[in-house]
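What you see is the complex with one protein chain gone and the rest in place.
Chain naming follows the written order as A, B and C, and within any one chain the residues start at number 1.
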Amino acid sequence: MSHLEHSLRHKLYVIIFRTDTALGRWFDICLIVSILASLLVLILGSVESVNERWFSQLAYLELLFTLLFTIEYLLRLYCSPKPWAYAKSFYGFVDLMAILPFYIALLVPNAHFLGVVRLLRVMRIFRILKLVQYIQDSNVIMRSLWNSRRKIFVFFSMVAILVTIFGSLLYVIEGPENGFTSIPTSIYWAIVTITTVGYGDISPVTTLGRAIASLTMLLGYSILAVPTGIITAEMSQEVKQQKRTYYEHRNLVMCPNCMKNGHEPDAFHCKHCGSELPDHEQRVVKITDHHSDYD
Amino acid sequence: MSHLEHSLRHKLYVIIFRTDTALGRWFDICLIVSILASLLVLILGSVESVNERWFSQLAYLELLFTLLFTIEYLLRLYCSPKPWAYAKSFYGFVDLMAILPFYIALLVPNAHFLGVVRLLRVMRIFRILKLVQYIQDSNVIMRSLWNSRRKIFVFFSMVAILVTIFGSLLYVIEGPENGFTSIPTSIYWAIVTITTVGYGDISPVTTLGRAIASLTMLLGYSILAVPTGIITAEMSQEVKQQKRTYYEHRNLVMCPNCMKNGHEPDAFHCKHCGSELPDHEQRVVKITDHHSDYD
Amino acid sequence: MSHLEHSLRHKLYVIIFRTDTALGRWFDICLIVSILASLLVLILGSVESVNERWFSQLAYLELLFTLLFTIEYLLRLYCSPKPWAYAKSFYGFVDLMAILPFYIALLVPNAHFLGVVRLLRVMRIFRILKLVQYIQDSNVIMRSLWNSRRKIFVFFSMVAILVTIFGSLLYVIEGPENGFTSIPTSIYWAIVTITTVGYGDISPVTTLGRAIASLTMLLGYSILAVPTGIITAEMSQEVKQQKRTYYEHRNLVMCPNCMKNGHEPDAFHCKHCGSELPDHEQRVVKITDHHSDYD
Partner (left out) sequence: MSHLEHSLRHKLYVIIFRTDTALGRWFDICLIVSILASLLVLILGSVESVNERWFSQLAYLELLFTLLFTIEYLLRLYCSPKPWAYAKSFYGFVDLMAILPFYIALLVPNAHFLGVVRLLRVMRIFRILKLVQYIQDSNVIMRSLWNSRRKIFVFFSMVAILVTIFGSLLYVIEGPENGFTSIPTSIYWAIVTITTVGYGDISPVTTLGRAIASLTMLLGYSILAVPTGIITAEMSQEVKQQKRTYYEHRNLVMCPNCMKNGHEPDAFHCKHCGSELPDHEQRVVKITDHHSDYD
């Protein structure tokens, strides 16, 4: 491999994979815009009246976006230092899934299969998470969810038990004549009830059934306060942590003129020489850079 | 401009724009009462039976309120030191929108357009927020919402992704014959489901559809604990902050008799000379006055 | 008034109004049981099939309970040191309302009025709150709700504004042909939607209507996290306060044998002489007695 090629590959890598250069950010933004546009095409294509009128235009746009994403995928494989690792990663899989169905559909033209094609296309939306990543605060939410993953699992186990018991109870009490045709259907009803969705497509009719259903709702309500409690407790800790980190790091904010640090987090001018300090946002980004630089 | 006119304009300014004089407060209260009354007229006018019977009376009242608001708007423009800045501000726009549609409707009498007229009239309700502002605690809520605006944006991005994926999934699984006529409709269903509203106008029928719907509900439920967590975490901090501020500022409470300060926040009498202290509410207002004086 | 009568009145007062003697507690429990029983009679009387079969029995029971409550009300008036103050108090009013309708119904026998009679009877259920009062923890909940009453008011103002705006919007967009017959009906729809109840009796049909409805749900959801945030923040403070109070007061727990105090809150035996300490529950009650003795 020539030096020139190596240099090109590295430049491409910085643009496509990294987000800490102006060009890299522009690439990401363009990518996300085209993902959203391709999603819009997909969504509009599902509306009968739109599809009938703009069928060929939508088909052309879909072709265009698929080609675009194909080029992007090949470039990613080309410039990545470890192409295989990329291909096996979550985003690598999603990127492939976004283009593969189109080509499969060309080979195996099957009406029902096209539905699945559309479906897989939607997964590309996950790329937007990268945009979200720019926002500092998403880490707080993600870490809260991650830290409480085991508590959430325990909670779901409880819900699973409750839902099975109440679903079975209602199946026995109400029976198939009132819409509770089988235990799976009754469990579906219990989930609809316990999450307070309440479609009303299946609802108890007998007095005992309604009494048990009322219990389900109230018990469920208390139990469902649990995930809120879990996430709030974690998030309070995260917010505190974040503030502490912020204050601990304020010594990192240095006046570009007199090189003195120790400025208050809300200071805009150096308290020693009065020259302007680097602006607020950038400081925070600089501090947390070593954590969220790569995805 | 004569001195007399200047003095009149300033007096009007104090009454109309500021809230720290007795007259200014009375003006605000009268204004809000008339806004609520005009809203009531609007709402009653939309009820068929009421409209038929009291048509002319309601029309007269609407005319009356519109004239009143027009005078108020012109006065505001007249007495404001920067009329153009007021006209371009949020409240200036809302004030104009509350009267403009009436005059437009006079010129362009169109049945469908009248609907939009009514609509814009409703926006005047935002003025009530000014009343809310008198209440100290609204700041806590507003600041909590403001501080967590970026977290809420991240949360909405997650909801948008989830809703698109699950909506598309259900569209593929259930299909148009079960009410999922297009992806936008399916996304609407997903939002109805994930926010636990659950109208039941569209609901899954197939076993797989119901299983995925159950997953949507449960996953959605965990995710929806996030905004509560965010706002609770912020609000806990705000409540703490508020208490601390309150204690830090107690030196501002001064005995009107012996001029000594440092009184406990719950003291009603000076601990040095025993004379009555300014009452609790006023103290707090005084402390926060420099923040919320102007809107 | 003779001394004997005075002594009798005081004894009755202690039994009927106070809760710190065994007899007083028994009286309260009997009262609440009879209130619940009278409520049950009322509720059962509303069920068609039950009412037809047990009409006379239910009528006799209602007569019995009314007489019982009448005697109780007269006794309360008789033994209270300030009968007029009692009669004007909240519980005095509720007690009167529980018996008055029965006598009014005897004088003015009107079918529709009987409904209202039943309604007022239900208010007696508030007496149960007295039972709840025995439980230490109810104070935490009540104080949290009370402390956050202004924040809750602000929150309701926000909801009122949102609901009016979105209700009017949907009225304009959907119109009477899709069930949004008037602005009040549309506001009712907006409340049903924003509180995530979602009956589905009125639901948007047009694409724009559904889009706005989706916005209502999501916006509403974020806003509705506010009361949870408010109450959680207050409650966290209350829980902390309660723990601190508890520890500060542990010096009040005195060994009945060696008269030494300073025992750990979870100690069951004196650490100096080993004799049994007064049990946990009673200690807590003793500590908080001066606060919640009277209702």
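Operating definition for what follows: a residue touches a chain if its C-beta (ideal position, glycine included) is under 8 Å from a C-beta of that chain, and two chains touch if they have at least 3 such contacts.
Nothing here was measured: the structure is a model prediction, and the numbers come from that model.
Shown chains touched by the hidden one, complex as a whole: A, B, C. In the complete assembly, the contact with the undisplayed chain comes from B:228, out of B:144, B:185, B:214 or B:228.
When you scan C:38, C:66, C:80 or C:144 for touch with the missing chain, the hit is C:144.
Among the residues C:66, C:80 or C:196, only C:196 touches the chain that is left out of the figure. Mapped onto chain C, the interface with the missing chain covers residues 39, 42-43, 46-48, 115-116, 118-119, 122-123, 125-126, 128-129, 131-132, 135-138, 140-141, 144-145, 152, 155-156, 159, 184-185, 187-188, 191-192, 195-201, 224, 227-228, 230-232, 234-236, 238-239. The missing chain lies against chain B, touching residues 196-200, 228, 232. Residues of chain A that touch the chain left out of the display are 150-151, 153-155, 157-158, 161, 164-165, 168-169, 171-172, 176, 181-184, 187, 193, 196-200, 203, 207, 210-211, 213-214, 217-218, 220-222, 225-226, 228-230, 232-234, 236-237.
Just so it is clear, only the chains that are shown with their structure count from here on.
Although chain A and chain B share one sequence, what matters here is the overlap of their interface residues, and that overlap falls short of half of the numbers used.
Between chain B and chain C, the superposing rotation on Cα atoms measures out at 90°, rounded to the nearest 5.
Seen from the C-alpha centroid of chain C, the farthest chain centroid is that of A. Distance between chain A and chain C, defined via averaged C-alpha coordinates, is recorded as 43 Å. Distance from the chain A centre to the chain B centre is 30 Å, each centre being the mean of its Cα atoms. Of all residues in chain C, those that touch two or more other chains are 196-200, 228, 232.
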